[in-house]
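Omission of a single protein chain aside, the complex is shown with its protein chains in their original locations.
Right, subunit A next:
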Amino acid sequence: MSTTAVAEAATPGGSKEEQEALQASIFQRLHPRAYLERFLAEGFRPDGRALDAWREVSVNTGSISTADGSALVRLGNTTVVCGVKAEIAEPELDAGARGFLVPNLDLPAMCSPRFKPGPPSEDAQVLSDRLTEALTSSGVLPLESLCIHPGKAVWVLYVDATCINYDGNAFDATLLAMVAALKNTRLPVATYDETTRRTTCSRKEPRRPLELGRIPVSASFGIFDSNQVLADPTAFEEPLLDTTISVLLNEGSGELISVSQFGLGSASCDALGVCIAQARAQGKRARI
């Protein structure tokens, strides 16, 4: 390899182990594809996981006191914070009893060198859109349950997620954070006064949790070299993948809600079947 010469030239000193580590990291930077291929040939991934293994998940809810509900999710090194803010608005004329659910994901410049400061990047827009689709299609929150007074006042739930550290698979992490924040949300009891036309809330009555319906969980996979299925891809693996498949399941029953695929469809193995089976297995593990 020509990289060996580069590495040796760069480090005249240092122990043998250090030199080897440096050579490996230079190889990774210069030939990411070959680097990943060699790991996969041995049946492992660069972070030591097996191909179908998931990174560790941790969920911490209710730590933000200014939000009505909040969650912090870590999926390996990927970290997402999500906060729910409830506000009151007039409903749409054609749907007087339906509230609003407004999920947004922000990928700020701080979470990865890939992102630039400024308005939402294309990645953030696509992810926000997919998250909205996942939350609405699963019916996680019946919008009628957000009604305060038909035609006059409804709740608006702004579900804002911010990525703090982007190490791949932001979709799964964010969906988990959003659902956990919704589960953690407590709304005050609100009443609409016909005579004053004002909606007021009470501090005396205890806050109530949301009436959540089906809980969606998602599992994302990447397909490398059209035959290797990598579960829960990292930021290093993501740009090298041909295809990404996200399987959305109902947490309780394990039934499919949706399957989406991005990228080339020419998978030589039965990738979809493998992904769905692995997603079911992961869904069961996540519940315990």
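Here is the rule we go by: contacts are C-beta pairs under 8 Å (C-beta built on N, C-alpha and C of every residue); 3 or more make two chains touch, one makes a residue touch a chain; residues count from 1.
The definition used in the following text is that contacts and distances are computed from a predicted model.
Asks: Match the chain absent from this complex view to the correct UniProt protein name in "Ras-related protein Rab-14", "Two-component system protein A", "mRNA transport regulator 3" or "RNA polymerase subunit Rpb4/RPC9".
Replies: "mRNA transport regulator 3"
Asks: Looking at A:Ala24, A:Ala97 or A:Val156, which makes contact with the chain not pictured?
Replies: Missing-chain contact among the listed residues: A:Val156.
Asks: If the hidden chain were put back, which of A:Leu36, A:Val59, A:Val81 or A:Leu230 would touch it?
Replies: A:Val81
Asks: Who touches the missing chain here, A:Gln28, A:Ser145 or A:Asn165?
Replies: Checking the options A:Gln28, A:Ser145 or A:Asn165, the one contacting the hidden chain is A:Asn165.
Asks: If you put the missing chain back, which residues of subunit A would it touch?
Replies: These residues of subunit A touch the chain that is not shown: 63-67, 70, 77, 79, 81, 83-92, 100, 102-104, 106, 108-113, 117, 119-120, 125, 128-129, 132, 156, 158, 160, 162, 164-167, 188, 190, 198-204, 235.
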